[in-house]
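== chain A ==
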Amino acid sequence: MFNRKTATSSMISFESVTKTYPGPSRSAADVVAVRDTSFTVDTGTITVLAGSSGCGKTTLLRMVNRMVAPTSGRVLINGDDIAHMNPVQLRRKIGYVMQHAGLLPHKTVAENIAVVPRLNGASRTEAKRSVDRMLDMVELPADMADRYPAELSGGQAQRVGVARALADEPRILLMDEPFGAVDPLVRTGLQQQLVDIQHELGTTMLFVTHDMSEALRLGHQIILLAEQGRIMQQDSPTKLVEQPANAFVEDFLGLNAVDKTLRTRTTEDGRTMIVDAHGRPAGFLEQA
Partner candidate 1 sequence: MNWVTNNLETIISALGWHVALSVPAIVAALLCSIPLGWLAHRLPRYSGPIITGSGLLFAIPSLPLLIVLPVLTGAGMRDGSNVVIALTLYGIALLVRSVADGFNSISSETRLAATALGYSGFRRFLTVELPLAAPIILTGLRVVTASTIALCTVGAVLGIPSLGTLFTDGFQRQILAEIMTGIILTLGLAGICDALLVVLGKLLMPWQKQVA
Partner candidate 2 sequence: MNVIQETFNWLVDPQTWSTDGHNMIIRSVEHLQYSALAVTLAALLAIPAGWFMGHTRRFSGVIVGITGAARALPTLGLITLFGLLLGIGLVPPMIALVVLAIPSILAGTYSGISAINTSVIDAARAQGFTTRQLVTRVHLPLGFAMIVGGLRSAFIQVMSTAILAAYVGAGGLGRFIFLGINTQDTPMLLGASIWIMVLVVLVDALFSLGQRFATPTGVRRLHAVPATEPSAG
């Protein structure tokens, strides 16, 4: 599965995928979650799917490991249509992290991290080695291995979730608002850690968030979605900020919000400070 085809640099491709769900009642019209969406995710990069709730970003993400089947259209991994792959085998090759870590409450941290290696047939010693390496990678102390999920903080549980997803070194990692439920200070640390890990392992990541600053911090490519998976702009973070394609993108970036208007002010020591509409300092201006 997923033999490295060097000819193509796109790891995941969505080809005109549509997903409709039956309406709430027999007479009601079908609910369209995603309509005719196409995009690609390059090998070894982080692509962020950003948008408000209900834009279909989670549906798109869950199509990659066949947790959701598209009503029409195809999802390809390395050029192969995943509809022809065994979903269970597929999922064991793809890491998945979600907002609530979803750790098995009756298993220790070590056992949770070892789940996928063990499912894939690793021996106890091999699995143990993965566990140690993963705990180290997500910067959790080794003595945490024997704890149960109930004994972890939200941030710790999420680190274990990331470790579990990466334990069998998947080539693809799917993340669904993984840091949405942890407090802002911890979140920044986790985001930085994820960037480092991706740099080290070269994993292809598809990341879902509604937080634009998170998208800008993590993504090599950002795909901004409106309702029903309509792509409003697909660009690098720099391009997205510098050349927003339309008013929707500007709004989402918060460029039109009154209190996001920034002003400069010269401080007593001669530096230029940037302040927002309420006079709160946002930082110092660095002259290029």
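To be clear about the criterion, contacts are C-beta pairs under 8 Å (C-beta built on N, C-alpha and C of every residue); 3 or more make two chains touch, one makes a residue touch a chain; residues count from 1.
Candidate selection criterion: all candidates are chains of the complex that A comes from, given by their letters.
The model shown is predicted, which means the values in this text are computed figures rather than measured ones.
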item: Touch-positive candidate for chain A in this complex, from 1 or 2; value: 2
item: Of all residues in chain A, those that touch candidate 2 in their complex; value: 65, 67, 88-93, 96, 98-108, 115-116, 119, 148-151, 161, 164, 174
